[in-house]
Each structure stands twice: as structure tokens, then as C-alpha cells.
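Below you will find the structure I want to go over with you.
Heads up, one of the protein chains got dropped from this complex, but the rest are sitting where they should.
By written order: A and B. Residues from 1 in each chain.
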Amino acid sequence: MESLLRVEDLNVRYKSYRGELKVLDDVSFEVKVREKVGLIGESGCGKTTLLKSILRILPPNSIIYKGKIFFKNIEIIKANKNEIFKIRRENIGMIFQDPMSALNPFFKVKDQLYDALRYSVHNIKSQQDLQQMIIKLLKEVALSDSERILESYPFELSGGMRQRVCIALALTRSNDLLLADEPTTNLDVTIQEQILNLLRELVNKRGLSIVLVSHALGMVKEFVDKIYVMYAGQIVETASTDKIFSEPLHPYTKLLLSAVPRLTGRWKAEGLIGRLPDYVNPPPGCRFYMRCQQSNSNCKIKPKLLKLNKDHSVACWLYGDEEH
Amino acid sequence: MNELVITGRRFRLLSDRFKKFWFKFSRSSLSIIGLIISTTCVILAVLAPYIVPYPEHIEWYIDYDNALRPPNLEHILGTDQYGRDVFSRIIFGMRYSFTLVVVVLSIVIPTGIVLGVLAGYFKDTWFDYLIMRISDTFVAVPPLVMALAIAAVLKPSMINSMIAVSLTWWPWYARLTYSAVSSLKNEYYIIYSEVIGVSKLRVMFVEILPNCIGPILTKATLDVGWVILVGAALSFVGLGAQPPIPDLGTMVAEGAHLLPTTWWVSIFPALTITIIILGFNLLGDGLKDVFTEEKY
Partner (left out) sequence: MNELLVVKNLKKYFKTKFGLVKAVDGITFHINEGETFALVGESGSGKSTTGHMIVGMYAPTSGEIYYKMNNISVHASKRPKNITREIQVVFQDPASSLNPSRYIKDIIGTPLKVYNLIRNSTEVEQKVADLLENVELPPELYMYRKPRELGGGELQAIAIARALSTNPKLIILDEPTSALDVITQAKIINLLLNLQKKHNLTYLFITHDLAVVRNIASRVAVMYLGKIVETAPTIELFNHCRHPYSMMLFSSIPVISEDEKNLKPKKITSIGEIPSSLSIPPGCRFHTRCPYAEARCKVEEPSLKHINSGHIVACHLAE
């Protein structure tokens, strides 16, 4: 399959009063055409930073220290403003975690959709045409009562409806790739399921690729083809979804899986000691080393992401040969 | 637990907080310029008697031989119609202006805060309506007009202009505190402290108030300039400090009829007012950036 988005050795740092926070450390990441990719890891491990650097919407105190991001042969980091705006308008859409702050509270849903469409779709002939498109869009995200919703302000809608509107907004901009940053975290389980089913349907129907960031592992499992596990700004393991859940290799992946509460009831998460390292002075080797129960002296040297077989790579000294 | 370790950590946390403050503040070079201007002005005003070249020129002093000299090496900003050194008088004028600011703000801020906290905490009670309607009345009239009206009733003097400015100014602080408090009082940490039975006064002034300090401090900084301006305006129309007190407003007024030929007599005091206001506004903007919480 053809590659759509390729991130190579990306290093992103934030300026802070204590020095530079070295958040992303040599992150390499790939999304192929029509592929569903999951990105998992605990809060603060750089998942959102990675998504934001793809769209170049990082906060002003950030520095892209090193690395390349290719989107369909366009180098996003070197691209000029117009190219970036064009990509944001037409190719990559993003769904944010908090639908309330992603919508402007002062404008009706209608106006926000109207604006989004006006900038990203070129062949609008008339006002009626636009109206038709908006209603069609709302139908697609399963908002049936479109008349009322179009005339509502965001605060008049429930959390689930707001997220649907956000998805509709993102859809206007994404002809290729959808970045979903914890799209269901703030919603109830029943609504989570609905939103996820909707996203799956839309992505399949439109032939989009999607990057789903979440720490709800069960959700990710049902949704994606391939998973990247991130810890403290490094990709520690990547494999097909089944592989990650059936034979996780990296100690962090195992830890993450053991922390998920099980319906079987035998849930006793072990080894949850420690916390994310300080990004100002991260450990030079494997960043998980301080928390890892299987660590040895090798771990003070940084392990590379080692390809074990066709669809399973892991960055850990426990696997592979000496030369790594 | 080791006392020394804790004290050491505490000190480090404090210095950390200061570093963070400085990091946020210094991101904008304009805030630094504001800080430099405003501290320079304050230092000049405080040290005025020791640094001005002609301290005797401040009030009653007449030397017609040197009257209306343009800026030269001896008198860097020239002399006025009585031969007094404009530079010395400006520095002392700043001293008076800052006195006005200190007196006014130290009356206005505590009053405003106390009334605002009480009204905000007892929102939708008679006390809230009383305080807020009174402050509405004051806020409805522009502060300068209000101050002029009050000052006109009182006898023109430095003290009375302080009273006039203070009377017009407290509602702004009351309203600022009121809006902050009435939204904060629904936070869970306030509800929790009420549930466990912390006394109302403690809830208001220990739990809620520290969370509103940011905007109040910012407003106070911005207000330094505006209070000086209103004070100068009162003096300019003759309702504030009376000659020969070297008030900046009075000085502008005295020099106004000499314009445009002997421009330095009134332009330099006016310029000083502008610079002070500019400096404190830039400083206030910088503080606002610091107090606005950011995600990163």
C-alpha cells in the first residue's frame, strides 16, 4: 500500500523556564492510504504533540528540532504557509478531545459549518447548494434533527451531538486523513460506542486514513489496524492490532495492558511504580528504564526500533541480537 | 522529617516559581521595556531630593534673569517663566503624582476588594444588589467627569483631589472582584470547604480571594497610569494641587499659554505623563500574560 503520511525522526521540544523540554525524541511514524492507525500511551507522553506537529499547530514556545514529515510528497515542516493552509483546508482534518472548546460558543452550528465549507470546497454554486451540502453532512454524522441543530449554539447541544458536529467540521476538511485526538474521552460509554461506530462507517465510506489517539484501549482495539505505543516521547513498539494485544513485547506495552480493568474481574495491575521522566533531563537511554522491572545495564543506551518481523517492531534491548 | 530538607525544598520551589514568572514575563520585550520605564520613574521619584540639580527651584523661587531659557546644558529641559528648572520640577512632580497613586490605590483597592468579595459571595441577596447598584451609578459616569464633579464641590487641594479620585475609582475594583468571586464560589474546592464547615470569612478571604489576585494586580498596575492622568487633569483645570506645588498637571497648565514659542515649559511635563502611563500599561500587559494560565 502507498504511504500517505510519513514522519521521520521527529524531535519536538518546548521552551520552558527550566530549559528545553525534549518531548518528542526520534519519532518515526507512518500512515498508509486507507489505513487506521492507533496511537496509545499515558497522558503526557507526547501523543497530542505528535498530532499537532503534523498539522503544524504547535504552540509558539515549541521548536521542531529535527526531523521530517512527508504528506503525499510535501515536506510539511519546510512547506510554506499557503501549502500548509491548503493541507489543513483540504487534506487533513482533526477532531479534538473537548468538543466544547473546539466549537466557537458565539456562532450557530450553521455558521460554523458554512464557514468551514466555504473555505474547503471550491465548487459551491449557490446558497441553496451550500445549504444542501450542510444538511447532507449532518445526515452523514447521524444528526437527524438537522433544522434545530443548525439553528443551535454549541452550548445548547449535548456532548455527543457536539462531538458529531466536530466530526462534521473535520470531515469538510479531510479528503485524505483524519486525526482524532481522544474523540470520546469526555463522553458516556453508550455515546462513545455510537461515535466510534459513526467514525468507522465514515472512514470506510469515504476511504480515509485515520490516526486515533486514545488511552481507552478496548476502543482502539475494535477500531484500528495498526498500533503505535508511545512512552515519554518515544515510539516503543508498533505492530498490527492483534499482535499488540495477543503478544505484547515491550515491558511498557505489557504494563499498559495490565492496567486496563477487565470484565473478568481478575484485575490487579502490578508494577505501576514511578512516573514519566522529566523532559528537561530525560534518561539518555531507554526512557522507560527507570520504571522497567526487566531493565539491565544495556538500557542506558538508547535502543532502536527493531523490526522483528513484517508487522512487529519493538525498541527494547530484551529482543533481537546484540548489534541491534 | 527533616526540617532543613523541607525548608531547602521550599526555597527551591519559590525560586522556581520566580523563574517561571520571569520566563513568562520576559517572553515579550515590551513588558521588559514597561518594567524598565516604570521602575526608573519610581526610583527617580523616590530619590528626587538627592538627584535633582536645583532642589530649591521646586516651590517658591523666582529668578527672572534665567526665565524661559530653552533647554541647555545647565537646565537640560529649560526653565519656566519664573526661572525655575523644569527638569527638577518634573522629577518632584512625579513624586507628587506617585503619592497620589499610592494614597488612592491603597484606599480604593482594599475597599473595592472587600465590597466585591462580600457582594460576590452573597450574590443575589440585598447586599449584592445594594453594592452593585451603587457601583453601577458610579461606573455609568466616566471617572474623569465624576472626579471633576466631586472635586468641584470640594475645596481645590491635593487632599481633596485624592478624595475625589478615590470616590470614583473603588467601583471598578468592586466589580472586578465581584465577577471573579461569583464565578469562583461554585468551584468544588469552595463547596468542599463550606461542606466541612470552614467559616464564611475564611472561605471568602482565604479560599476565594487569593485566586482573584492576578486580575486585581494587573488592573492596579494599569491604573497607576490612569490615576496619574486623572490627577493631572484635575490639577490642569485648577481643581487639584495648587501652585506652587510642582504637580505635573499644574505645570502643563502653567505652561499652556506660553505655547508654541516656549514649548518646553508644558511639553516636557506632558511627555512625562505620557511616558509613565505607557510604562505602566506595558508592565500591566506583561503581568496579564503571566497571570493568564496556559496549557503548556
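To be clear about the criterion, a contact is a pair of C-beta atoms (placed from the backbone, for glycine too) under 8 Å apart; a residue touches a chain by one contact, two chains touch by 3 or more.
All values derive from a computational prediction rather than experimental measurement.
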item	value
Identified contact with the non-displayed chain, of A:171, A:255, A:292 or A:316	A:255
Contact with the hidden chain (one of A:193, A:225 or A:311)	A:193
Omitted-chain contact residue, chosen from B:68, B:114 or B:198	B:198
Contact with the hidden chain (one of B:50, B:126 or B:188)	B:188
On chain A, residues whose C-beta touches the chain left out of the figure	42-44, 158-161, 188-194, 197, 215-219, 221-222, 245, 255-265, 267-269, 272, 275
Residues of chain B in contact with the chain not shown	1-2, 5-6, 9-10, 13, 187-198, 207, 210-211, 213, 293
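In this section, only the chains that are shown with their structure count from here on.
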item	value
Where chain A and chain B are represented by their mean Cα positions, the distance between them in whole Å	48
Interfacial residue positions of chain A with respect to chain B in the complex	14, 16-18, 59, 61-62
Touching residues (chain side chain B, partner chain A) in the complex	16, 19-20, 22-24, 27, 294-296
